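Excluded from the complex is one protein chain; the other protein chains are retained at their positions.
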Amino acid sequence: MLQTEIIVPAELVRLVLGIVALAAFVGANAIVLVWLERKVAGHIQRRPGPFEVGPYGLLQTAADAAKLIGKQLTMPAGADAFLFWLAPILAFLPVFVLFMPIPFGENLYSLDMDLGLVLILAYAGFGVLSLCLAGWSSHNKWGLLGAARAVSQSVAYEIPLLLAVLAIAFMTGSFNLQAITEGQGPWPWQWNVAVQPLAFFIYFACALAETNRAPFDLPEAESELTAGFHTEYSGMGFGLFFLAEYANMIVVSSVATVLFLGGWQGPVFSGWWWFLAKVYALILAMMWFRWTYPRVRFDQLLNLNWKWFIPLGLANLLVTVAVV
Amino acid sequence: MTLFKEFQSALKGLWSLAVGLKVTGREFARPQLTVHYPRKVVDNIVTYRGHIELVGKPKEPAVPKCITCMMCATVCPSGCISIKKFPPPKVAPAAEGEEAKPKAKPVKTPKAFNLNYNTCSLCGLCVQNCPVDSLRFSTDVYLAGVSRADFEYDLMARLAAQAEAVAKAKAPAEATAGAKPGEGGE
Amino acid sequence: MNIATCPFPAIAITATDYAKCGSTAYCYVEPRNVVRAAKYFFEAGYFIEDVCGLDLEEGFEVVYHFDSFTAPGRVSLRLVVPHDKPVVPSIAGVFPGAEWHERETTDFFGVVFEGNPNPKPLLLPDDMTLHPLVKEQKKRQPAVNVFVVHRLSEGKEPTAAKKKPADEDEEA
Partner (left out) sequence: MSEIQTGDYYTRHFSPGPSDDTLIINMGPQHPSTHGVLRIIVELDGEYILRCEPVLGYVHRMHEHMGETKSYTQYLPNMGRVDYLHALAWNWAWCGAVEKLAGIEVPERAQYIRVLTTELNRISSHLLWWGAYILDLGAFSPILYAFQDREIIMDLLQIPTGSRLTYCYFRFGGVSADLSDAFLAGLKDFVPYLRGRLPMYRDLVTDNVILRKRCEGIGHFSPELCRRYGATGPVARGSGIDYDVRRAEPYSIYDRFDWEVPVLEAGDAMSRYLIRLAEIEQSLKIIEQALATIPSGDFIAKGAPKPKWAPPRGETYFAVEGARGKIGVWLVSDGTKTPYRVKLRAPGYCNLSLFAEAAQGVLLADAVSILGSLDLVIPEIDR
């Protein structure tokens, strides 16, 4: 027998393993987050939230997922079938790519690349495409309005988001997320948030808008547009949008952790647990906002962006460049 | 200066958002208010006025005080009460020949007293207008059924069952009978 | 307000006891003068409370209630149209709020308000031909049987029960 030596690059192994692990990570976390969101909402409103299925209602989301999978998938007459079903998949798939460059720990990442940040920003644009397709292809006027909102909101808010991220990149001089993490120290005052509070604020606000979270959840504002872009989706079509929303929350919180909060570094026992803790803290804050605030109006949302975030982001960037 | 004012109002706005977070945060930490129904029940059912039920005579708890005056059935806006009287005591005429007293006392208690709770609007006019206080509100709130027939009550049977239960428990009527409306509560 | 000083042509104006019937005056007009009357009430600062129909033996009585935000004292403007030709000019041009009330009255009584900007069924289904508040002939009451006018002063006007309002009686 001739032994052929197949040289498998270590990078590829890492990538494949990473994608599998990420799929599990995203799926598990999304399910936990749905549960967490309902618990947070419940407790803020002084009710228990889910508590019947499993201990503390932990299995409630799993039961809901099973129900959603079992439900009939319907499509309105006149809808574009291909795009209609493509949209939810498109909403969920890019999330894996987004996670790849994120360093969860010192050695815990699936793809170490110099342009990791650029990759994330590039693929983040897919989200809006899926919302747009969903709203447009469902042959529903509410969906169309939701899609229109989603596009103008996402496109507008990507600009200050980029500006905020850019300020960090300038400071660190790198797009490599691992390098950015290591550029910060383990203690809170060594984190970028201490140096760049404004950038963090802008980033976080834009992240809320990019992920369509309250108070910026206009594309699906249910008191105005019934359910916006996903009005016509049933079963797992809706479920995928739902999961994608939570997956996106994890992504933006992870990026915020890396960029501003020192990533996996912590004062004691640095490691992936610090990373997770910070991500969850940010996500909890997002949930807290959602259950506290009314929704802003569409023109106010854009005004906020063009009149406040973009000028502030630019000013912040200028100052950063000047200092660096 | 307008720019300064703009910033000032923006900061004020941000502060109001922080205050909002404080409020929800405080509520988050406070204990829950929900009553977990099947395990716990609310404690104010005693003042609730559910569907009506018959009141028995003090001496014979299984026999209602009702004198079949039909007032409740007439006053009911939705006609959900139906009462059957016993036929008037007209014992068959002379042919039978026995000592059928021509002036037997008419039976006043109802033969049947049915309530169709499906159409009841809980206005309480029947109870209010009953001349002999033979009606009262039950405090049944935990009602569920799979068909309309589940809410067509035979109140005579209900009274008999209640009387039996009371007799069995040998306890004062307080245990099963709802408290008088307008009293009790927290 | 009395018939002599009334700025719009009225058939009869009765000052009534506000405490008993809730109106300070009943003001009868001919259907064709209702818009002028409404204009008067509009200019006098009244708001429209409602437009009601009433099925009487004499015909459909249409009652407009006007009230004032500043000086309370409801005035009810009334007119009678015959059953076979229940047509009234719409006052929606004066009080746009009357549009819905008129459409409701059309739904319930079949009284047609000419000139209503949007004469569609409002509360009842569009394919419904029945007018639920129209009474059977034998159940209709003459006006004298339902109106006991609580006059405030010793008025000289005829009672509210005007048998034949569609006469001449144009003045001003």
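Labels A, B and C are assigned to the chains in the order they are written; within every chain, residues are numbered from 1.
Going forward, contacts are C-beta pairs under 8 Å (C-beta built on N, C-alpha and C of every residue); 3 or more make two chains touch, one makes a residue touch a chain.
Everything numeric here is computed off the predicted structure, so don't read it as measured data.
Participant: Report, in label order, the displayed chains that the undisplayed chain touches.
Facilitator: Contacts of the omitted chain with visible chains: A, B, C.
Participant: I need the residue numbers on chain C that touch the omitted chain, in ascending order.
Facilitator: Touching the chain left out of view, chain C contributes residues 20-23, 42, 45-50, 52, 54-55, 63, 65, 69, 72, 74, 76, 95-97, 99-100, 108, 118, 120-127, 132-133, 135, 141, 145-148, 150.
Participant: Which residues does chain B use to touch the chain missing from this display?
Facilitator: These residues of chain B touch the chain that is not shown: 12-14, 16-17, 19-20, 22-24, 27, 33, 44, 47-49, 71, 74-78, 121-125, 128-129, 137, 181-186.
Participant: In terms of residues, what is the contact footprint of the unshown chain on chain A?
Facilitator: Touch with the absent chain occurs at residues 41, 44-47, 141-142, 144-145, 214-215, 217, 221-226, 290-300.
By definition in this document, only the chains that are shown with their structure count from here on.
Participant: Assign the assembly's chain-to-chain touch graph to one of these shapes: line, ring, star, complete, other.
Facilitator: Looks like something else, not a line, ring, star or complete graph.
Participant: I'd like the Å distance between the centres of chain A and chain C, where a centre is the mean of that chain's Cα atoms.
Facilitator: Chain centroid spacing, chain A to chain C, equals 64 Å.
Participant: Could you please state the distance in Å, as a whole number, between where the Cα atoms of chain B are centred and where those of chain C are centred?
Facilitator: Each chain's C-alpha centroid was found; their separation is 45 Å.
Participant: With centres defined as the mean C-alpha position, give me the chain A-chain B separation in Å.
Facilitator: Once rounded, the distance between the two centres reads 53 Å.
Participant: Which chain C residues reach two or more other chains?
Facilitator: none
Participant: Of all residues in chain B, which are in touch with two or more distinct other chains?
Facilitator: In chain B, no residue touches two or more other chains.
Participant: Which part of chain A faces chain B closely enough to touch in the complex?
Facilitator: 40, 42-48, 51, 288-289, 291-293, 308
Participant: Quick one: which bits of chain B touch chain A in the complex? Just the residue numbers, please.
Facilitator: Those in contact with chain A are residues 10, 17, 20-21, 23-25, 27-28, 30-34, 36.
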